[in-house]
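All protein chains but one are shown at their positions in the complex.
Chain lettering (A, B, C, D, E, F and G) follows the sequence in which the chains are written, and residue indices restart at 1 in each chain.
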Amino acid sequence: MTLSVYLSGEIHTNWRDEIMAGCADAGLDVAFSAPVTDHDASDDCGVAILGTEPTKFWHDHKSAKLNAIRTRKGIMDADVVVVRFGEKYKQWNAAFDAGMAAALNKSLIVLHGPDHQHALKEVDAAALAVAETPLQVVQMLTYVQRGTLPG
Amino acid sequence: MTLSVYLSGEIHTNWRDEIMAGCADAGLDVAFSAPVTDHDASDDCGVAILGTEPTKFWHDHKSAKLNAIRTRKGIMDADVVVVRFGEKYKQWNAAFDAGMAAALNKSLIVLHGPDHQHALKEVDAAALAVAETPLQVVQMLTYVQRGTLPG
Amino acid sequence: MTLSVYLSGEIHTNWRDEIMAGCADAGLDVAFSAPVTDHDASDDCGVAILGTEPTKFWHDHKSAKLNAIRTRKGIMDADVVVVRFGEKYKQWNAAFDAGMAAALNKSLIVLHGPDHQHALKEVDAAALAVAETPLQVVQMLTYVQRGTLPG
Amino acid sequence: MTLSVYLSGEIHTNWRDEIMAGCADAGLDVAFSAPVTDHDASDDCGVAILGTEPTKFWHDHKSAKLNAIRTRKGIMDADVVVVRFGEKYKQWNAAFDAGMAAALNKSLIVLHGPDHQHALKEVDAAALAVAETPLQVVQMLTYVQRGTLPG
Amino acid sequence: MTLSVYLSGEIHTNWRDEIMAGCADAGLDVAFSAPVTDHDASDDCGVAILGTEPTKFWHDHKSAKLNAIRTRKGIMDADVVVVRFGEKYKQWNAAFDAGMAAALNKSLIVLHGPDHQHALKEVDAAALAVAETPLQVVQMLTYVQRGTLPG
Amino acid sequence: MTLSVYLSGEIHTNWRDEIMAGCADAGLDVAFSAPVTDHDASDDCGVAILGTEPTKFWHDHKSAKLNAIRTRKGIMDADVVVVRFGEKYKQWNAAFDAGMAAALNKSLIVLHGPDHQHALKEVDAAALAVAETPLQVVQMLTYVQRGTLPG
Amino acid sequence: MTLSVYLSGEIHTNWRDEIMAGCADAGLDVAFSAPVTDHDASDDCGVAILGTEPTKFWHDHKSAKLNAIRTRKGIMDADVVVVRFGEKYKQWNAAFDAGMAAALNKSLIVLHGPDHQHALKEVDAAALAVAETPLQVVQMLTYVQRGTLPG
Partner (left out) sequence: MTLSVYLSGEIHTNWRDEIMAGCADAGLDVAFSAPVTDHDASDDCGVAILGTEPTKFWHDHKSAKLNAIRTRKGIMDADVVVVRFGEKYKQWNAAFDAGMAAALNKSLIVLHGPDHQHALKEVDAAALAVAETPLQVVQMLTYVQRGTLPG
C-alpha cells in the first residue's frame, strides 16, 4: 500500500524535510508531493514565463494559476493531505488547500502550534488528525501503513 | 432563474446586510444563506447543547462541527459563494470555505480590500470575480440575473 | 432554508415523534423522512406483496430490498441524517445507514446513550454531532436553521 | 486483472489469514488490505501519538479518526470489500464499513454465520454474495479472477 | 415525499396505465414519466422533424437519439425506475435502460413473467424488486410511500 | 415534466426569440435560460463593475469570468443545451459550451447551417440532434415533452 | 497508452479470441477483460460455492450476483466496452452492460449483424461505433492506438 501524501502550507521551515526524512528512515512506502517551496520562484513564475504585467494583481494572478497546476494535481492524487500552519503570515492558501482536500474527501491532517488552536477550529474540525510536530506526522503515517506505534 | 448565494467569511461588519438590501432594492430573485453570525453563539453552540468540555480544543471542536452542518448545506446548495475577508483576524475558515467552494465547482466571488491582495492571490485565482465593496457584489448579481449594468 | 432530515435507526421508542414534535413546536422548516417503523410490515413486506419464500434468508432479503427503496431515497435526499442506536439489538442496519450517509457526504448526527460510547467510536468519529437525547437534536436543528441557542 | 480486496470487520479470529493464504495457495493476483488488527494499538493509537485525553470519548475519537485514514483508503482503493461479522460484540464499525462500501459502489461480500442472518438482512441485501466461511471467499475470488469452480 | 418513477420498457400493453391509475386511486404522491409510447412516432420522429435519411440505420439513429433526450431525463430525474419486459420482441432498449438505472444508483424494479426468469437473471440481480404484475408495483409504491401493506 | 433548456451561442439573430415564442405558442412547460445577449454589456461588464484594466486581455478576462457565473449556472441546471453556430465569427465560446455540456451529460442539440457541417463534425458527433432551424428545435422540444409530431 | 477493453455479450462464438489475436498480431498495447464465458460455470457458480437453492430464481440470482463482481470491475476499469449481440437468445445482459457503460461514460462499440439493426437502435445510438465483424474492432483499436488505417 503506497500512501500518496501532499504536504501543503508553510514554506519557511524545514518541516517537509523532517517528515520525508522520518518516513525514509522508517522505510515507509510513501510518495510525497508538495507545492514549489522556492518563495521567489513561486511568486514570479507566471511573469517569468508568460511575460510581465503592469499591475501587481495580475502579476500575482498569473503565478498563482501556474502554481495551481501543481498544487491541484498534488491534492487530487493524494490519499492524505497534510496542511501546516506556521507562526507567521496569513497563510490563506493553506486553508484554501485544506478546504479543497475536505471537499474531495481526502484524509486531512492539520499541523500547527497551540497558539492557532481557536483560529483553526473549523479546519481542525474537518481533519482526521491535528498534530503539533512533524514527528507526530511520521508516527501517524507509520501507524497507518504498518499498524505499529512508537516506542 | 433564482440564484442561490452563500455569504461566507467576515462577521464583524454589516456587509451581508448591504448585499441583501441591495439585491432586495433591485428586486432580484436571490436566495441568500450564511453562517450563524452571532459570534458568541457560534463559539459556544456545541457545549451549550451537547455539554461542556474540559479542554478548549474540544469545546471549539464541538461548535465547529455543529456550525459545519449549516455552512456545508449553504455551500452545497449555492450557485455562487461570496467570501469576504475583513481587515482583522486570521479568517482561515473563510479561506477554507473558498477551497470547498472551488472544489465543488461553485462560482466563487472574493471580497476584500487591496491590502490583502498578495496574501489572497491563490484564493483570488480560483474566483470568477474579485470585488472590493458589497455594492459591486450587488451589481454583479444584478448583471448575472438580468444582464443590466449600473448607470 | 428547508432542512431535509432523515431519521434512521431504532424503532422501539418514540424518539422520532419527539424530534418531529419539538421541531414543529419551534416552528422550524424541516422535512422529515424515515424508514417504515411498523416492525411486522417491515419484516414481511417483500413476501406480502411479491409472494412467499421457502427460506427465511430470501424472505428477509425481499423485504430488506423493498425497504431499501425507501431508505435510500430518504438518505440521498437528506441534508442531515440522524442515526439513533437504542439499548437493545444488533442494529446493524443503523450503522450501515450511517456508513452510507458518511460516504455520501451527508451531515451525520448520532444519537445514543453513554453505554454504547466505545462500540460506536468509528461511527461517532464520522459524525458532526453526537447527542444523547432527542431534545438535543431539536436544539441543534433549531440552531442550524435559526442560529439561536436554548434558554 | 489484479483484484484489490479490503478485509473489514471482526479481528478476533484468523479469517483474514485463511483468505490470504488460500488465495496465495491458488496463485491468485489479489492485493489485500485491512484495518490494523492489533486491538490495543487500534484503541490507543490516537493518544499514543497525539497526546492523552481526559475523557474516554475523545480518547476513542482520536484513535477512531486515525484508524479512518487507513480504513478509508482501503475501502476507496478496493474492488471488493469483504466484511466479516463474528459471534460477539456489536461490530458497528463493520456495518458502517459495509454502508460506505455500498454507497461507493464497491462489490460487497458479507461473511457471517447463520445466527446473524436476520439481524444482517439489510447489509446482506446490499451485498453481491453472502458467505459463511473464509474458504467460500477464496473460492469466489478464484472464480472471479479465473472463472474456475472448486473441484 | 414525492416519488419520481420512470416507467421503461414494453409499449404494447397498458401496464403503465394500470400502475398510474392504481397509484392515483390510492392517492399516492408519485410523479410518473415514461418514454413516448406511440410506436410510429417513436420510430419516425427523427426524420419527421430533421429530414429524411437514405438508409434505415440513420433513420433509426436519428429517432433513437431524439427519444434519448426524453428517456435520459426520465431516468436521471427518477427515484425509482420500473422496467417491464413483455412477452415478445428483443426489448434491448429496456435492458439498456435498466443498465443505465443501475449505474446511476436508481432503485430498480423489474416487471416480467416467469418465462423470462432465466434470461433476465443479470437484470433481476441488479434490482431491488422483481414483480410479475402492475398491481404489485402499485402495492410496492404504496408501501414505500406510506408503509402500509395490501389487505 | 418541466424541461430546462439553455440556449447557447450566436447572439446576432433572434433565434432564441423564435424558439421561446414557438414553445410558448405550443404551450410547452419549458424553462429557458441564456447568456447575456447584449454584446456591449457582455464585453464590458467586468470593467464596468470592477474597474478598468490597462490591457485588453484583462479587460476581456474580467468580463468573460463574470459572464461565466451566468453561463455555468445555465448549463449546469439544464436538461437540454441548444448551441447555435451562426454564419460569422469564430464562436469558440459556443463550441466551449458544447464541450462542457457533453462532459456534464447534458442532452446536446446543435443548430447550424449546412456550410458548417464539416467543421462542426466533432461537436455534432456529441449531440443528440443536429438541426438547421429554430422551428426544428421547437418541434423537437414539443416531441420530447408531449410525444407529438408536427403536422 | 494502454487501452483497457472489456468484451461483453455473446459467448457462443470465438469473437473474443479473434479480437484478442488480431490485436496481439498487430502488437497493440491493449488489456482485455471479459465475463466468464464457460456457460455452465457462469450459470452454476453461485450454488457451487455458496450452497444449493430450492428455487431456480435464487439459483440464478446467486450466480448472477457473483458474476457481477467480475463484470462490474471489467466495465468500470475499461476505456472501451465492446458489446456483441449474437444471432440467438435474448442477450439482455449484453444490453444491460451497454447501458451501464453508457451511464459510466465509457466509449461503447456495438458489434452485431444487420438483422438486429432496428432492434438495437437505442443501443447503437449510445455507441461511438457500430461494427459487424471482429476484424473491424481490431482495425478500430489499431486506429485508436496508432492512428493507422488498414491497407
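As a convention for this text, a residue touches a chain if its C-beta (ideal position, glycine included) is under 8 Å from a C-beta of that chain, and two chains touch if they have at least 3 such contacts.
These figures come from a predicted structure and were not determined experimentally.
*Asks:* Among the options F:Leu50, F:Leu120 or F:Met140, which residue touches the chain absent from this view?
*Replies:* Looking across F:Leu50, F:Leu120 or F:Met140, the contact with the absent chain belongs to F:Leu120.
*Asks:* Looking at A:Lys65, A:Lys90 or A:Arg146, which residue reaches the missing chain?
*Replies:* Among A:Lys65, A:Lys90 or A:Arg146, only A:Lys65 touches the chain that is not shown.
*Asks:* Counting contacts across the full complex, list the positions on chain E that touch the omitted chain.
*Replies:* Listed in rising order, the touching residues are 54-55, 58.
*Asks:* Taking the full complex into account, what residues of chain G touch the chain not shown?
*Replies:* 1, 3, 79-80, 105, 107, 109, 127-131, 136, 139-140, 143-145, 147-151
*Asks:* Just checking the interface: what residues of chain F touch the absent partner chain?
*Replies:* Residues of chain F in touch with the missing chain: 56-57, 60-61, 63-65, 67-68, 71, 85, 89-104, 116-126, 130.
One rule holds for everything that comes next: only the chains that are shown with their structure count from here on.
*Asks:* Over half of the contact pairs shared by residue number: find the pair among C-G, A-B or D-G that meets that against E-F.
*Replies:* Interface equivalent to E-F: D-G.
*Asks:* Distance from the CA centroid of chain E to that of chain G, rounded to the nearest Å?
*Replies:* 24
*Asks:* So the centre of each chain is just the mean of its C-alpha atoms; given that, what is the distance between chain B and chain D in Å?
*Replies:* The mean C-alpha positions of chain B and chain D differ by 41 Å.
*Asks:* Two or more other chains touching the same residue: where does that happen in chain E?
*Replies:* 65, 68, 105, 130
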